[in-house]
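Just one protein chain is left out here, and the rest sit where they should.
And now, chain A:
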Amino acid sequence: MTATLERAPGTGPAAGAVRRLLTGGFVSSALLAVLAVTALTAQEAVPGIAVPGPLVEYGLPVLRVLLDLAAVAVVGLSLLPKMLGFDDPDRTEPVMRRARPLAVTFAWAWAVLALVIIVFQTAQLNPGVIPTPGMIARYVDDFGAGQGMLFSAACALAYAGIGLLAVRFGEKVPAELRIVIAFFGLLPIPVTGHAVNSLWHDPIMISMELHVMGSAAWTGGLLTIMLLVAGNRDLLAQVLPKFSRLATLALVLVSVSGLVNGLASLALTQGIELPGALFGSHYGLLVIAKTACVALLIPFAAHIRFRLLPRIAARQATAVVAWAAAEITVMGLAYGLAVALTTASMT
(Lines give C-alpha, C1' and ligand atoms only; values in the text may rest on other atoms or scores of the structure.)
Protein backbone atom coordinates (compact mmCIF):
# COMPACT_ATOMS: atom_id res chain seq x y z
CA MET A 1 0.00 0.00 0.00
CA THR A 2 1.22 3.47 -0.74
CA ALA A 3 1.57 6.12 1.89
CA THR A 4 -1.33 8.17 0.55
CA LEU A 5 -3.75 5.31 0.82
CA GLU A 6 -2.53 4.36 4.25
CA ARG A 7 -2.97 7.84 5.61
CA ALA A 8 -6.21 8.37 7.45
CA PRO A 9 -8.40 10.96 5.77
CA GLY A 10 -8.11 14.46 7.06
CA THR A 11 -4.60 14.28 8.41
CA GLY A 12 -2.82 16.43 5.83
CA PRO A 13 -1.42 19.86 6.63
CA ALA A 14 -4.47 21.60 5.13
CA ALA A 15 -6.71 19.55 7.39
CA GLY A 16 -5.23 21.28 10.42
CA ALA A 17 -6.43 24.65 9.16
CA VAL A 18 -9.84 23.18 8.39
CA ARG A 19 -10.10 21.74 11.87
CA ARG A 20 -9.17 25.04 13.44
CA LEU A 21 -11.72 26.84 11.28
CA LEU A 22 -14.54 24.47 12.21
CA THR A 23 -13.92 24.01 15.91
CA GLY A 24 -12.67 27.56 16.38
CA GLY A 25 -15.77 29.00 14.75
CA PHE A 26 -18.07 26.74 16.73
CA VAL A 27 -16.50 27.23 20.16
CA SER A 28 -15.74 30.92 19.86
CA SER A 29 -19.17 31.87 18.52
CA ALA A 30 -20.87 29.93 21.30
CA LEU A 31 -18.68 31.49 24.00
CA LEU A 32 -18.99 34.99 22.55
CA ALA A 33 -22.76 34.69 22.34
CA VAL A 34 -23.18 33.49 25.89
CA LEU A 35 -20.76 36.04 27.35
CA ALA A 36 -22.32 38.92 25.43
CA VAL A 37 -25.84 37.97 26.48
CA THR A 38 -24.80 37.42 30.10
CA ALA A 39 -23.18 40.86 30.17
CA LEU A 40 -26.17 42.52 28.51
CA THR A 41 -28.80 40.86 30.68
CA ALA A 42 -26.85 41.20 33.92
CA GLN A 43 -29.28 41.86 36.70
CA GLU A 44 -29.15 45.32 38.21
CA ALA A 45 -27.92 45.29 41.76
CA VAL A 46 -30.62 44.95 44.39
CA PRO A 47 -29.77 46.93 47.52
CA GLY A 48 -29.22 44.83 50.58
CA ILE A 49 -29.09 41.53 48.74
CA ALA A 50 -25.86 39.66 48.13
CA VAL A 51 -25.42 38.41 44.57
CA PRO A 52 -22.90 35.85 43.33
CA GLY A 53 -19.54 37.21 42.25
CA PRO A 54 -18.51 37.62 38.62
CA LEU A 55 -16.71 34.27 38.66
CA VAL A 56 -20.01 32.50 39.23
CA GLU A 57 -22.12 34.89 37.20
CA TYR A 58 -19.98 34.45 34.07
CA GLY A 59 -18.42 31.10 34.90
CA LEU A 60 -21.66 29.20 35.14
CA PRO A 61 -22.99 30.07 31.66
CA VAL A 62 -19.55 29.47 30.14
CA LEU A 63 -19.33 26.03 31.74
CA ARG A 64 -22.87 25.26 30.65
CA VAL A 65 -22.10 26.12 27.04
CA LEU A 66 -18.88 24.08 27.13
CA LEU A 67 -20.88 21.15 28.47
CA ASP A 68 -23.32 21.51 25.59
CA LEU A 69 -20.47 21.58 23.08
CA ALA A 70 -18.84 18.51 24.59
CA ALA A 71 -22.17 16.70 24.51
CA VAL A 72 -22.68 17.73 20.88
CA ALA A 73 -19.27 16.30 20.00
CA VAL A 74 -20.05 13.04 21.79
CA VAL A 75 -23.41 12.69 20.05
CA GLY A 76 -21.89 13.46 16.66
CA LEU A 77 -19.05 10.99 17.15
CA SER A 78 -21.54 8.33 18.26
CA LEU A 79 -23.68 8.84 15.17
CA LEU A 80 -20.64 8.55 12.90
CA PRO A 81 -20.49 4.73 12.72
CA LYS A 82 -24.19 4.60 11.78
CA MET A 83 -23.58 7.10 9.00
CA LEU A 84 -20.40 5.42 7.77
CA GLY A 85 -22.00 1.99 7.72
CA PHE A 86 -20.32 -1.27 8.61
CA ASP A 87 -20.01 -2.87 5.16
CA ASP A 88 -16.62 -1.57 4.21
CA PRO A 89 -14.39 -1.59 7.28
CA ASP A 90 -11.23 -1.15 5.22
CA ARG A 91 -12.31 2.35 4.31
CA THR A 92 -14.25 3.34 7.40
CA GLU A 93 -12.01 1.84 10.07
CA PRO A 94 -9.24 4.50 9.75
CA VAL A 95 -11.87 7.17 10.42
CA MET A 96 -13.41 5.29 13.31
CA ARG A 97 -10.01 4.65 14.82
CA ARG A 98 -9.66 8.39 15.23
CA ALA A 99 -13.27 8.97 16.23
CA ARG A 100 -13.44 6.53 19.15
CA PRO A 101 -10.72 8.00 21.40
CA LEU A 102 -12.05 11.46 20.60
CA ALA A 103 -15.50 10.40 21.79
CA VAL A 104 -14.03 9.12 25.06
CA THR A 105 -12.13 12.36 25.59
CA PHE A 106 -15.23 14.50 25.02
CA ALA A 107 -17.34 12.25 27.24
CA TRP A 108 -14.77 12.86 29.95
CA ALA A 109 -14.97 16.59 29.44
CA TRP A 110 -18.75 16.35 29.58
CA ALA A 111 -18.74 14.46 32.90
CA VAL A 112 -16.20 16.72 34.56
CA LEU A 113 -18.00 19.85 33.38
CA ALA A 114 -21.31 18.54 34.71
CA LEU A 115 -19.77 17.95 38.13
CA VAL A 116 -18.09 21.36 38.20
CA ILE A 117 -21.40 22.94 37.18
CA ILE A 118 -23.06 21.42 40.25
CA VAL A 119 -20.44 23.15 42.40
CA PHE A 120 -21.05 26.45 40.60
CA GLN A 121 -24.81 26.11 40.92
CA THR A 122 -24.39 25.62 44.66
CA ALA A 123 -22.18 28.69 44.79
CA GLN A 124 -24.80 30.67 42.88
CA LEU A 125 -27.32 29.75 45.54
CA ASN A 126 -25.07 30.78 48.42
CA PRO A 127 -23.45 34.03 47.34
CA GLY A 128 -20.24 35.00 49.04
CA VAL A 129 -19.48 31.53 50.39
CA ILE A 130 -17.24 28.84 48.94
CA PRO A 131 -19.43 25.74 48.69
CA THR A 132 -18.60 22.93 51.08
CA PRO A 133 -19.29 19.27 50.24
CA GLY A 134 -22.24 19.40 52.64
CA MET A 135 -23.78 22.33 50.78
CA ILE A 136 -23.28 20.58 47.46
CA ALA A 137 -24.90 17.40 48.77
CA ARG A 138 -27.84 19.45 50.04
CA TYR A 139 -28.16 21.17 46.69
CA VAL A 140 -28.26 17.88 44.80
CA ASP A 141 -30.75 16.50 47.31
CA ASP A 142 -33.07 19.48 47.03
CA PHE A 143 -32.98 20.61 43.44
CA GLY A 144 -33.95 18.87 40.25
CA ALA A 145 -31.28 20.90 38.46
CA GLY A 146 -28.58 19.30 40.59
CA GLN A 147 -29.98 15.81 40.15
CA GLY A 148 -30.23 16.38 36.41
CA MET A 149 -26.59 17.39 36.19
CA LEU A 150 -25.54 14.42 38.29
CA PHE A 151 -27.50 12.07 36.04
CA SER A 152 -25.94 13.68 32.99
CA ALA A 153 -22.47 13.25 34.48
CA ALA A 154 -23.21 9.60 35.24
CA CYS A 155 -24.34 9.01 31.65
CA ALA A 156 -21.21 10.71 30.34
CA LEU A 157 -19.06 8.51 32.56
CA ALA A 158 -20.91 5.40 31.42
CA TYR A 159 -20.33 6.57 27.87
CA ALA A 160 -16.62 6.99 28.58
CA GLY A 161 -16.53 3.43 29.88
CA ILE A 162 -18.31 1.95 26.91
CA GLY A 163 -16.34 4.22 24.59
CA LEU A 164 -13.18 2.70 26.04
CA LEU A 165 -14.47 -0.78 25.26
CA ALA A 166 -15.09 0.46 21.73
CA VAL A 167 -11.54 1.82 21.51
CA ARG A 168 -10.33 -1.63 22.45
CA PHE A 169 -12.78 -3.89 20.61
CA GLY A 170 -13.92 -1.69 17.72
CA GLU A 171 -17.38 -1.98 16.25
CA LYS A 172 -18.09 -5.17 18.18
CA VAL A 173 -19.40 -2.73 20.77
CA PRO A 174 -22.80 -1.81 19.32
CA ALA A 175 -23.01 1.72 17.96
CA GLU A 176 -26.65 1.94 19.03
CA LEU A 177 -25.69 1.51 22.66
CA ARG A 178 -23.32 4.45 22.49
CA ILE A 179 -25.91 6.59 20.72
CA VAL A 180 -28.58 5.79 23.28
CA ILE A 181 -26.33 6.57 26.24
CA ALA A 182 -25.19 9.83 24.67
CA PHE A 183 -28.81 10.92 24.13
CA PHE A 184 -29.74 9.70 27.59
CA GLY A 185 -27.16 12.04 29.05
CA LEU A 186 -28.69 14.92 27.11
CA LEU A 187 -32.20 14.35 28.41
CA PRO A 188 -31.79 15.73 31.94
CA ILE A 189 -30.28 18.97 30.70
CA PRO A 190 -33.60 20.74 29.91
CA VAL A 191 -34.65 19.94 33.47
CA THR A 192 -32.06 22.46 34.60
CA GLY A 193 -33.70 25.25 32.61
CA HIS A 194 -36.95 27.13 32.79
CA ALA A 195 -40.20 25.28 32.90
CA VAL A 196 -43.82 26.22 33.30
CA ASN A 197 -46.32 24.92 35.74
CA SER A 198 -49.44 23.97 33.87
CA LEU A 199 -51.42 21.29 32.21
CA TRP A 200 -49.04 21.66 29.27
CA HIS A 201 -45.97 20.90 31.33
CA ASP A 202 -45.43 17.39 29.98
CA PRO A 203 -45.94 18.15 26.29
CA ILE A 204 -43.60 21.12 26.62
CA MET A 205 -40.96 18.99 28.31
CA ILE A 206 -41.19 16.39 25.54
CA SER A 207 -40.92 19.08 22.92
CA MET A 208 -37.90 20.46 24.79
CA GLU A 209 -36.26 17.01 24.82
CA LEU A 210 -36.82 16.65 21.09
CA HIS A 211 -35.30 20.09 20.60
CA VAL A 212 -32.18 19.20 22.55
CA MET A 213 -31.73 15.84 20.83
CA GLY A 214 -32.46 17.21 17.36
CA SER A 215 -29.99 20.06 17.67
CA ALA A 216 -27.28 17.81 19.10
CA ALA A 217 -27.68 15.27 16.28
CA TRP A 218 -27.71 17.97 13.63
CA THR A 219 -24.77 20.01 14.92
CA GLY A 220 -22.75 17.04 16.11
CA GLY A 221 -23.29 15.09 12.91
CA LEU A 222 -22.26 17.95 10.68
CA LEU A 223 -19.24 18.81 12.80
CA THR A 224 -17.97 15.23 12.92
CA ILE A 225 -18.44 14.62 9.22
CA MET A 226 -16.66 17.81 8.30
CA LEU A 227 -13.79 17.14 10.71
CA LEU A 228 -13.22 13.47 10.08
CA VAL A 229 -14.74 12.52 6.75
CA ALA A 230 -14.57 15.59 4.48
CA GLY A 231 -10.97 14.84 3.52
CA ASN A 232 -12.00 11.65 1.77
CA ARG A 233 -14.22 12.27 -1.25
CA ASP A 234 -15.37 8.67 -1.61
CA LEU A 235 -16.50 8.41 1.97
CA LEU A 236 -18.03 11.88 1.91
CA ALA A 237 -20.07 10.95 -1.18
CA GLN A 238 -21.39 8.02 0.76
CA VAL A 239 -22.00 9.67 4.13
CA LEU A 240 -23.30 13.14 3.35
CA PRO A 241 -26.50 12.10 1.53
CA LYS A 242 -27.40 9.93 4.54
CA PHE A 243 -26.69 12.74 6.93
CA SER A 244 -28.61 15.18 4.76
CA ARG A 245 -31.84 13.28 5.41
CA LEU A 246 -31.18 13.33 9.15
CA ALA A 247 -30.36 17.03 9.00
CA THR A 248 -33.58 17.89 7.18
CA LEU A 249 -35.56 16.06 9.83
CA ALA A 250 -33.56 17.81 12.56
CA LEU A 251 -34.09 21.24 10.99
CA VAL A 252 -37.87 20.80 11.03
CA LEU A 253 -37.86 19.26 14.50
CA VAL A 254 -35.60 21.89 16.03
CA SER A 255 -37.38 24.91 14.60
CA VAL A 256 -40.91 23.71 15.36
CA SER A 257 -40.12 22.51 18.89
CA GLY A 258 -38.07 25.62 19.61
CA LEU A 259 -40.89 27.96 18.61
CA VAL A 260 -43.44 25.91 20.53
CA ASN A 261 -41.28 25.95 23.68
CA GLY A 262 -40.43 29.62 23.55
CA LEU A 263 -43.92 30.86 22.84
CA ALA A 264 -45.67 28.42 25.16
CA SER A 265 -43.34 29.23 28.06
CA LEU A 266 -44.10 32.92 27.62
CA ALA A 267 -47.81 32.43 27.08
CA LEU A 268 -48.24 30.21 30.12
CA THR A 269 -46.37 32.41 32.58
CA GLN A 270 -48.65 34.54 34.68
CA GLY A 271 -48.72 38.26 34.10
CA ILE A 272 -47.12 38.04 30.67
CA GLU A 273 -48.86 39.10 27.50
CA LEU A 274 -47.97 38.00 24.03
CA PRO A 275 -46.84 39.44 21.70
CA GLY A 276 -45.65 42.36 23.84
CA ALA A 277 -43.41 40.16 26.00
CA LEU A 278 -41.63 38.92 22.90
CA PHE A 279 -39.96 42.30 22.51
CA GLY A 280 -40.15 43.50 26.08
CA SER A 281 -38.35 40.73 27.95
CA HIS A 282 -34.89 39.21 27.72
CA TYR A 283 -36.51 35.84 27.23
CA GLY A 284 -38.60 37.05 24.29
CA LEU A 285 -35.64 38.78 22.64
CA LEU A 286 -33.53 35.64 22.98
CA VAL A 287 -36.32 33.56 21.41
CA ILE A 288 -36.32 35.98 18.49
CA ALA A 289 -32.52 35.84 18.22
CA LYS A 290 -32.56 32.05 18.16
CA THR A 291 -35.27 32.02 15.52
CA ALA A 292 -33.09 34.36 13.47
CA CYS A 293 -30.19 31.90 13.85
CA VAL A 294 -32.30 29.05 12.49
CA ALA A 295 -33.51 31.27 9.65
CA LEU A 296 -29.86 32.03 8.90
CA LEU A 297 -29.02 28.31 8.91
CA ILE A 298 -31.58 27.49 6.23
CA PRO A 299 -29.76 29.13 3.29
CA PHE A 300 -26.46 27.49 4.30
CA ALA A 301 -28.11 24.11 4.71
CA ALA A 302 -30.03 24.50 1.44
CA HIS A 303 -26.87 25.46 -0.44
CA ILE A 304 -25.07 22.35 0.80
CA ARG A 305 -28.10 20.16 0.20
CA PHE A 306 -29.15 21.32 -3.27
CA ARG A 307 -26.03 22.85 -4.89
CA LEU A 308 -23.11 21.00 -3.38
CA LEU A 309 -24.55 17.57 -2.63
CA PRO A 310 -24.98 16.47 -6.28
CA ARG A 311 -21.36 17.42 -6.98
CA ILE A 312 -20.17 15.69 -3.81
CA ALA A 313 -22.08 12.58 -4.87
CA ALA A 314 -20.21 12.79 -8.19
CA ARG A 315 -16.96 12.93 -6.16
CA GLN A 316 -16.02 16.39 -7.35
CA ALA A 317 -14.09 18.87 -5.24
CA THR A 318 -16.33 21.39 -3.53
CA ALA A 319 -16.08 24.15 -0.96
CA VAL A 320 -18.39 22.22 1.33
CA VAL A 321 -16.13 22.55 4.38
CA ALA A 322 -16.17 26.34 4.17
CA TRP A 323 -19.95 26.40 3.89
CA ALA A 324 -20.30 23.94 6.73
CA ALA A 325 -17.91 26.02 8.84
CA ALA A 326 -20.20 29.02 8.38
CA GLU A 327 -23.23 26.90 9.25
CA ILE A 328 -21.53 25.48 12.33
CA THR A 329 -20.52 28.95 13.49
CA VAL A 330 -24.17 30.01 13.40
CA MET A 331 -25.05 26.83 15.27
CA GLY A 332 -22.50 27.75 17.92
CA LEU A 333 -24.17 31.13 18.22
CA ALA A 334 -27.51 29.42 18.73
CA TYR A 335 -26.01 27.22 21.46
CA GLY A 336 -24.65 30.27 23.25
CA LEU A 337 -28.05 31.94 23.09
CA ALA A 338 -29.72 28.72 24.25
CA VAL A 339 -27.71 28.66 27.46
CA ALA A 340 -28.54 32.30 28.14
CA LEU A 341 -32.19 31.53 27.44
CA THR A 342 -32.38 28.84 30.11
CA THR A 343 -32.01 31.42 32.85
CA ALA A 344 -33.23 34.59 31.11
CA SER A 345 -35.84 36.66 32.88
CA MET A 346 -39.32 36.59 31.40
CA THR A 347 -40.52 39.94 32.69
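Observations, loosely collected:
The working rule: a residue touches a chain if its C-beta (ideal position, glycine included) is under 8 Å from a C-beta of that chain, and two chains touch if they have at least 3 such contacts; residues count from 1.
Keep this in mind: contacts and distances are computed from a predicted model.
Looking at the choices "NADH-quinone oxidoreductase subunit L", "Xanthine dehydrogenase family protein molybdopterin-binding subunit", "CopC domain-containing protein" or "ATP synthase gamma chain", the name in the UniProt record of the chain not drawn here is "CopC domain-containing protein". Checked against the full complex, the candidates A:Ala15, A:Leu115 or A:Ala289 give a single residue touching the omitted chain, namely A:Leu115.
Of the candidate positions A:Ser28, A:Thr41 or A:Gln147, contact with the hidden chain is made by A:Gln147. Listed by residue number, the positions of chain A touching the unshown chain are 43, 46-51, 82, 97, 101, 104-105, 108, 111, 115, 121, 124-129, 133-134, 136-138, 140-148, 150-151, 153-154, 157, 160-161, 164, 167-168, 176, 179-180, 183-184, 187-188, 190-198, 201-202, 205-206, 209, 213, 269-272, 343, 346-347.
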